[in-house]
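Before anything else, here's the structure in question.
With one protein chain held back, the other chains of the complex are shown just where they sit.
Chains here go by letter, A and B, matching the order in which they are written, and residues are numbered from 1 within each.
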Amino acid sequence: MATRTQAAPTTWPHLGLGARRALWAYAFLLVPLAFFLAIRLAPAASSLYISLHEWNIISPEKPFVGLRNFQTLLADPRFARAALNTVRYVAVGIPAQIVLGLLLAMALRRVTRLRGLFRALYFMPFVTPVVAAAWVWQWMYSEQFGPLNSILVALGLPTLQFLRSPGQALYAITAMIVWQYLGFQIVIFLAGLEAIPRVYYEAAEVDGASGWQLFRHVTIPLLNPTLVFSIVYSTIIYLQLFTQVLNMTFQDQGGPLASTLTLVLYVYQLGFQRFRMGEAAAATAVLFAVILAITLLQMKILSKPVEY
Amino acid sequence: MKHVLALLAAVGLLLGLASVGATQQQVTITYWQYFFESKVRLIDQLIPQFQAQNPGIRVVHENFPYDTYNQKVASAVPAGQGPDVINLFYGWVPLYVDSGYLQPLPTDAFPVQELEREFVPMLRNSRFDGKYWALPTAVRSLAMFYNDDLLARAGVARAPVTWDEFLVAAEKTTVRDAAGRIQVEGFGIAPGGQDHHLIREVLFRQWGAAPYSPDGRRVTYATPQGAEALRWYTDLITRHKVGAIDFFPGANGYRNAFMAGRAAMIFDGSFAIGAIRGGTRAKWGVAPLPRRSAGGEASNFGSYWVHGLTVRATGPKRDAAIRFLKFLVSPEVQRVWLERVGELPASRSLVSDARLANDAVFGPFIQGLAYSRATFFVDETAQRQVLMDAVNEVVVNNKSPMQALQEAAAKEQKILDDFWTKRAKKQ
Partner (left out) sequence: MATRARFDPKVALIYAVLAAGTVVVAFPFFWMLSSALKPPMEIFDLRFLPQQPTLDNIRVVLTRTQFPRWFWNSFVVAAITTLSVAFFDSLVGYALAKLRFWGREVIFVLILATLMIPTEMLVIPWYILSSSQGWINTYWGIMFPGLITAFGIFLVRQFMSGVPDELLDAGRIDGVSEFGLYWRIALPQIKPAMAALCIFTFLGNWNAFLWPMIVIQSASMRTLPVGIALFSGEAGSLWHLIMASSALAVIPVLLVFAVLQRQIIEGIVLTGLKN
């Protein structure tokens, strides 16, 4: 049914092959781009507009205040804390997620018996609703009842406070987030590994390459598009962490003492709990600039053309 | 054509007669509240009753999850959407008024003297700009829930009346394992639950520090007395170890711990009665909040959800909305509300009903209402955070209570100043 459209381009014989293909590309992109402009980019622009105004959401007036919202942010220690925390989540979480995800995906590919069951079990974390998962993780970290502390007690060691300690809470939550995204990461890597043509392994094995050499010189280069995707996308996600942190620290959101607060949680509290939409939009603008810069940098460093 | 008109006029006249005093046309108004199963069910039953009494008015009732109610409202308002009558927490009234979203209650339908005579005195705390903007059907206060079985097992004969007795009872009922980990809390401590209200309106006051200036614009709790009150509270965690923050996870872990028999005493609001009644294994009871000495100053935190008229209600909708609001806060509705939702009526006469005051469960809350204060919040989320952080600064960061309190007062003062300077600029 799809092939019926094929007659269209041939009706412009004066166009070159490249131009015709470009026209096709624009045709493919037309609806999606219009969609993104209307649904994502225009609202984003309106958010930028609001960042220069004072707006408490409810009031119809939005007086222009210049950069005052940004100044207010800079003067708020919670904002600095949220920014620093967010960087920490990324710095610890992304490497852990990528390395563990790749190792587990490669291991899962070796499995032939109960293959579906194993894969389903490793996908579970991503399926478990965050509210339920966060509840169980809080029990696991509990100083009084948690199995982790029970192990420490059994070993005669002092207990750890985990979520109650400003020094440990962020890492405890990072572990929960990595656990959750492993399910996602493994599926992505499984798909990526499957896309590597087997001939390359076969050819390298004929040349007598060892397991590590295969990994280093076949898997990693050919997995590059998947790796780029995983790192860039996950970084964008981690820079916008919200739900998991909210559910892990429900009574004292982002606590204790703002030690787990993220930028988006900060934005949420400002905008929707305290109705300071102007400041929330300013914080969003800062976040956007940071994500954009990091993404562009990552794309530049990581992307390599695939060479067969 | 003329015949048709005449017929229509006749029908109209008949309908008009049938609904004496009601608006002539069909008016539809919308009411929003958060989801609370018994309230949602009750309102669904009350609406047909109201519509029968007021032909020509149709009420659409919509409700949203509690945790995100605020956000739902905030998203709808900029689009010019939203209800005509809205249910909101009294602490949000200043913000909503400041934003121009609520209209003042018309004094002809709601004369001020009448309101102040009929409703519990706490209502005055929601007066803003010299006007009333919204009214409650029911009110809340705090009390102590205690686990009878745990107290009896620990040899505590009756519920504590003073804070000293409370501490003794908490120490006796606390159970720790070999490693010193609390297995049963003497006190289900929860700064993020109701305890921040307790610190603000009860402990500070009883220790001799008024939390705010009478006009509510200055923070005044950072005094040696205030620091002593905070120290007394934080000592429960650090020195006496009778409770642990986040002992149970989740939004209301302290209450869950109590219901599971893992906390001997908690402080909670009257809105928790239903949940505790339905889910507690042990024998339990309710007692008034302790005081420093048997005859010492009593204090309590009161709060309430109110129904207000939004600026969307204009013309015939406004008349209909006023009628519905009157209906919602009427003594009849307050009475069913008490029966079906279990919340204390907001009317002075109903609340002083002897049967209610002597009720084992409701009694202590009713008593508390007499000396309850509703904190004048301008930014409830931020003000709550300030006190939670003050507790953590002492408990986790080992700061002195005085230093923690000074920092807290400075932060809270800034929040108040922010609000009032912006407000002043607008007028």
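We adopt the following convention: a contact is a pair of C-beta atoms (placed from the backbone, for glycine too) under 8 Å apart; a residue touches a chain by one contact, two chains touch by 3 or more.
What you are looking at is a predicted structure, and each value in this text was computed from that prediction instead of being measured.
Asker: Kindly state which of the options A:Ile151, A:Ala191 or A:Ile301 is in contact with the chain not pictured.
Answerer: The one listed residue touching the chain not shown is A:Ala191.
Asker: Given the contact definition stated above, which residue among A:Ala22, A:Leu67 or A:Ile220 touches the chain not shown here?
Answerer: That would be A:Ala22, which touches the missing chain.
Asker: Just the residue numbers, please: which parts of chain A touch the chain that's not shown?
Answerer: 2-3, 5-9, 18, 20-22, 24-26, 28-29, 31-33, 35-36, 38-44, 46-47, 57, 104, 107-108, 110-113, 115-116, 118-133, 135-137, 139-140, 145, 179, 182-184, 187-188, 190-192, 194-199, 222, 225-226, 228-229, 232-233, 236, 240, 242-243, 264, 267-268, 271-272, 277, 280-281, 284, 287-288, 291-292, 295-296, 306, 308
Asker: Please give every residue of chain B in contact with the chain that is not shown.
Answerer: Given the touch definition above, chain B has residues 34-37, 62-68, 71-72, 74-76, 78-81, 248, 250-252, 255-257, 259-260, 262, 271-272, 274-275, 279, 281 touching the missing chain.
Throughout what follows, only the chains that are shown with their structure count from here on.
Asker: Per the centroid of Cα atoms for each chain, what is the distance between chain A and chain B, given in Å?
Answerer: Between these chains, centre-to-centre, one finds 38 Å.
Asker: Show which residues of chain B lie in contact with chain A when the two form their complex.
Answerer: That would be residues 70-71, 74, 77-78, 95-96, 98-101, 179, 181-183, 190-193, 244-247, 249-251, 253, 379, 381-382, 385, 388-389, 392-393, 396-397 of chain B.
Asker: Can you name the residues of chain A that touch chain B in the complex?
Answerer: 56-60, 134-135, 138-139, 142-145, 149, 153, 159, 163-166, 250-252, 255-258, 269, 271-275
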